[in-house]
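Here it is, the structure, as structure tokens.
Missing here: one protein chain of the complex. Every other protein chain is in place.
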Amino acid sequence: MERSDTLQEKMEQNGMSRRTFIKYCASLASLMALPPSAAYAMAEALGKAKRPSVIWLPFQECTGCTESITRSHSPSIEGMIFDMISLDYQETLMAAAGHQAEEALHAAMKENYGKYVLIIDGSVATGLDGAYSCIAGRSNLESLKEAAKGAAAIIALGSCASFGGIPKANPNPTGAVAVSDIIKDKPIVNIPGCPPIPVVITGVLAQFLTFGTLPELDKLGRPKAVYGETIHDRCYRRPFYDQGKFAKTFDDEGARQGWCLFELGCKGPVTYNACATTKWNDSTSFPIESGHGCIGCSEPDFWDAGGFYKALSMPADPLKMAATAAVAGAAVGVAISFANRAKKGAAKSAHETTKLEDLEK
Amino acid sequence: MPSIDQIPISIVSPDEMLTGQADAVLTEIAGMLKRLLDDGIEGSIDLRGLALSGADRVWLEKQLGRGEVEIMLEAGGWSVLTETAYPGVWKVMHRDDRDRVVAELIEVAFVPAIIRPDNGDVKKGHESLLLNLKAKTAGV
Amino acid sequence: MSASLEKGVRVLKEVIDAPIASYFNSCVHCGLCAEACLFYTETGDPKYTPIHKLEPLRRIYEQEYTLLGRLKKMAGLSKPVTDAELDEWQELVYNSCTLCARCSAVCPVGNDIVYMVRKFREGMSAAGHAPEGIKGAVNRTVSIGSPMGVKLPAVQAQMKHVEADTGLTIPLDAEGAEYMVMLSSMEIINFPEYLGAIARIMHQAGKTWTLCSTAFEATNAGIQIGNSDLAKVIVSRIVDGAEKLKVKTVISPECGHAYTALRWEGANLVGRPFTFEVKHILEVLAEFQEKNLLKTEGFETDKLTFHDPCQLVRRGGVVQQPRKLINQIAKNFVEMPDSGFMNWCCGGGGGASAIEEGEELRLEAFRKKKSQLEAVKPDRLVTACANCRIVLEEGLEHYQMDIPVVGLTEMIAEHLPERQKPEGS
Partner (left out) sequence: MNELQFLTWVRGTGLNIAVGIFLLGVLWRLFEIYSLGRKQDLSAPRHASGASGFHTIFRRSLPPPGMLKRSPVSYIGGYVFHIGLAIVVFLFAPHILLIKNLTGLSWPALPSQFIDLMAVVTMAAMVVVLVDRINKPVKRFLSTFEDWFTWTVTFLPVLTGWMAVQHLLLPYTTMLALHILSVELLLVVLPFTKLFHVFTLFGSRWYNGKVNGHKGVPV
């Protein structure tokens, strides 16, 4: 099937009006915290944009991110954006396989050198020279370095690509690291989440296509517009937190009343994401709405943050060293007491009885 | 002494508090109106990007009031564009085809931009009308 | 480090014990001990804060007996104690401390500060940093037998005088007597009434008693200078005398430190428990009173108040006895503010009265006693310590206050029925 060259044409083919597209752009602009007027510019630019080449490399991942994007319940427009891009390599989605796929990848990289957008999902294994994760006999580490060279920008999709994610969890047997730990000379947008919210990636792509810019990022490389506030800040159960009303177990009266899940280990206060506003499953709900605390999946090292069901204020690891320290302290103490007693004893045996004349110096 | 259940209890939820944000919105709208008059520059405010409480929204709604025009727009879901009591100030609510609110704006313009048909669209409409006419003539 | 300093430090290493370690670690620098010390309250000079008087001792403790302190010392980060420093501290440890123990009584963390001063004096004296006045007193006590240089003939002269006066025999070296009576040289020289009073009281009570020719002097300047070796020499004479005469009880005279030296320190100095009891004369009198063996007649009618010697109340536990005794012979007994357990020191205890260069400070500190006395305006001041009595008299004279000071024992003796025949004779 022949593809249309611009989105405008594609829309016309699908019988979609310009106003529909403007509305969609207005919602994207709102999500990306762009000024509302940007919607019109976006609509115009997107309408005329040529299909940029996108190369999507999967590393140590579970395909959850791909699932999240492709199973998004959003209307056809988001799918269309994907149609719009020239997804030249995506192992899971592409029809080609084996040598054919590799050839497609290298052809795309060569043809669009310096212009393509590189999407990575999954963390990069660095242990044993990256041998833990290979595609076509080449380590992810090698592939990443090669693909990054010609990329205009890199999108690290999901917590694994953004921060190392679950492969990096203690004890990290594969030496997993984030994309940003390897690539230092390219703009990288981190879209963490396990999985990330689908609309965020379309928003970032739309902005890149429209303005040729990447969204404003926070210090962890995440779009500020989406990751600017915590789940806790936007949580509908927040008033209960402020009133000190907490569910103590998952089946108590508090839980039934929909009270705050802080004491049940909710990581909402330390998790920066938009789940509480964009929600999941076609805007049905988000974890807290279903009665389970946030597990902080979009934060670095969330897997090792002290247990999903332990309140943030609780010690993560109840006093591992206490017994050892007590024994060591007692040992030090006993050693000093022997030394002290010896010293005191020596002073005593060296005692010279004071006589009257000794009172004078 | 009254028993404990006779003591009246009132629960104040955050939605019942004015944050003062709505005041600022009004001031900004006034500024935008002046720019529209002086320089013809249109403006808009993304209401969902502001931390407005329920009470703020109700208050704002009341302050803005209603004008004479209400436009329904069906494009991938219904949108409602309502003129407020202040001509040139529009309240815009976009919904998608599943009736979810996707954008909620205040637009300051003589006519919201989305209403004005695009030149290209008009041109295409004109062409298809001519074609239509030709077909009718030919068909007779 | 000079040999004497080395010796002093070694002695301190010997005496530092768990209580001292606990006390230093507990101190939070709250400064409340200063509020309890009359040298601070009357001068307002923070250097008289009791815990500060122990600073060199604290550093030696830290440098010698704590791991961190030893590491700091090894790394050369700690300030060593020097002769010059101890010299500077001599005034703080002796002149401005009477071992009155008010600080120990108020310390909120429970530090027995005066216990530490006493121990610190061990090192100070061994290092040769004791004041001349106390050194002299020790010298005389050890070599002559009494801090004022009183010898047995002087006592015998007194005895004769009292015998003539009372018509009673003063027993000397009477083996098997129930009580062995000790004197303080101040009493022998300044307050001879004491011996007569004892003779009459014992006679009336029908008790056997004796003086000891080898141990009549109770005061122990070794305790005041803080040197256990010398204090032991002095106290051993009494122990030997008491054991030789096989007495049941040794009576400490009206002298605070003599009582502490004998009652609480004695056994520890000689290294074994005593075979006899030690009692302060007031304790004995109170016992007599309880058993109805102390009969008096008549009452003092002028306004009396009682100065509690520190070593009797705070360090000795003798609080109620003097009050009961006074009330038997006085109609108008009033208490000074803070009297009893928290009474203020006269300013001359702990050997301080023997330090000539400390006189000015002593008189300054006496203002505390002056204000206590002004609050009740007594006609006469009763006490039970010859040293207090001398210091009080000096202070009162200096501030031109006309309040005579009397010893409680002799005051009681004055109320014994005249010329009463001993029972059964």
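Every chain is named by a letter (A, B and C) in the order it is written, and numbering of its residues begins at 1.
The definition used in the following text is that a residue touches a chain if its C-beta (ideal position, glycine included) is under 8 Å from a C-beta of that chain, and two chains touch if they have at least 3 such contacts.
Source: prediction; values computed, not measured.
Remark: the absent chain touches shown chains A, C in the intact complex.
Checked against the hidden chain, the listed residues C:S104, C:S146 or C:S184 yield one contact partner: C:S104.
If you put the hidden chain back, the residue from C:A267, C:L293, C:V334 or C:A375 that touches it is C:A267.
Shown as candidates are C:F39, C:Y65, C:W89 or C:F120; the residue that touches the absent chain is C:Y65. Of the residues in subunit C, those that touch the hidden partner chain are 16-23, 25-32, 34-36, 40-41, 44, 46-47, 49, 51-52, 65-68, 104-112, 115, 263-268, 271-274, 277-278, 313-317, 319, 337-338, 341-342. Listed by residue number, the positions of subunit A touching the unshown chain are 219-220, 230, 232, 244, 263, 267, 269-271, 296, 299-302, 304-306, 311-322, 324-326, 328-330, 332-334, 336-337, 340-341, 344.
Keep in mind that, in the parts below, only the chains that are shown with their structure count from here on.
A separation of 35 Å divides the Cα centre of subunit A from that of subunit B. Subunit B and subunit C have Cα centroids lying 96 Å from one another. Every residue of subunit A that touches subunit C in the complex is listed here, in rising order: 332, 336, 340, 343-344, 347-348, 350-356, 358-361. Contact residues on subunit A toward subunit B in their complex (touch as defined above): 16-20, 22-24, 26-27, 29-30, 33, 35-37, 39-40, 75, 77, 238-239, 242, 282-283.
Subunit B contributes residues 13-14, 42-46, 48-49, 73, 75-77, 79, 94, 96-98, 100, 102-103, 105, 107, 113-114, 118, 120-121 to its touches with subunit A in the complex.
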